[in-house]
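The other protein chains are all here in position, but one chain of the complex has been omitted.
Let's turn to chain A:
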Amino acid sequence: MLFGFEWDTSNDLVFAVSILPILLRGMIVTIEATFLGFFVALILGLIFAALKAAPLKIISWPAGLVTEFIRDTPLLIQLFFLYYVLPEYGLVFPAFLTGALALGLQYSAYTAEVYRAGIEAIAKGQHEAARALNFTSLRTFTHVVLPQAVPRIVPAMGNYLVSIMKDVPVLSVVTVLEMLNVAQIVGDRTFNYLVPLSMVGGLYMIMTLVASSGVRWLDQTLPKRGLSLK
């Protein structure tokens, strides 16, 4: 029994049906962790992108080094680092929050690149045109750069959302009860790993297919030449 649901091991099919509600409980945690991690990655990535674009080398260079470091080290180790080292400095978070933070940190290095590429893709002539029309730099950013950058940035971010979803099972090592961890527990108690683990694989296929078709829809819906401001 887990989360108040009994399982029935009389045969594989009955077993699969009986543990589905348990796995769906885990799936909810997986989705929550995905979105929280994604949110952190969006914010942190924006900060990194801004720092890396700073005109002062003394700011942009360390920012580039830090993102490179984050990108080149495994999520698992970053997670352990946050989970074991932060409490030594008095920062004690629940495992779920630490996990989402680690996901967000790892992917911020990637989202920073997406922001940078999306903004740099706008032709230089447009900046010059905006200047010629006496736009302030803020107005240039909000009215010229952003409407064109957003349709480029959003689908790329969507792909990272799917990647984050696939990395959530790593959080099981710090006791987060996401889908894979739940399936492991069911396997440990019933000695049948085949059914729960195969179901997790199937449920993951469904989640990623839904998420990637959502991303594709966004990619096709967003106007390529930029959002209209009127």
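Following the convention adopted for this analysis, a residue touches a chain if its C-beta (ideal position, glycine included) is under 8 Å from a C-beta of that chain, and two chains touch if they have at least 3 such contacts; residues count from 1.
Basically, contacts and distances are computed from a predicted model.
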| item | value |
| --- | --- |
| Listed names "ATP-binding cassette domain-containing protein", "Sigma-W factor", "Ectoine/hydroxyectoine ABC transporter permease subunit EhuC" or "Germination protein", with the criterion being the UniProt name of the chain not displayed | "Ectoine/hydroxyectoine ABC transporter permease subunit EhuC" |
| Given A:150, A:197 or A:218, the one touching the chain that is not displayed | A:197 |
| Residue among A:5, A:35, A:80 or A:141 that touches the chain left out of view | A:80 |
| Where the missing chain touches chain A, by residue | 69, 71-78, 80-81, 84-85, 88, 165-170, 172-173, 180, 184, 187, 192-194, 197-198, 200-201, 204-205, 208-209 |
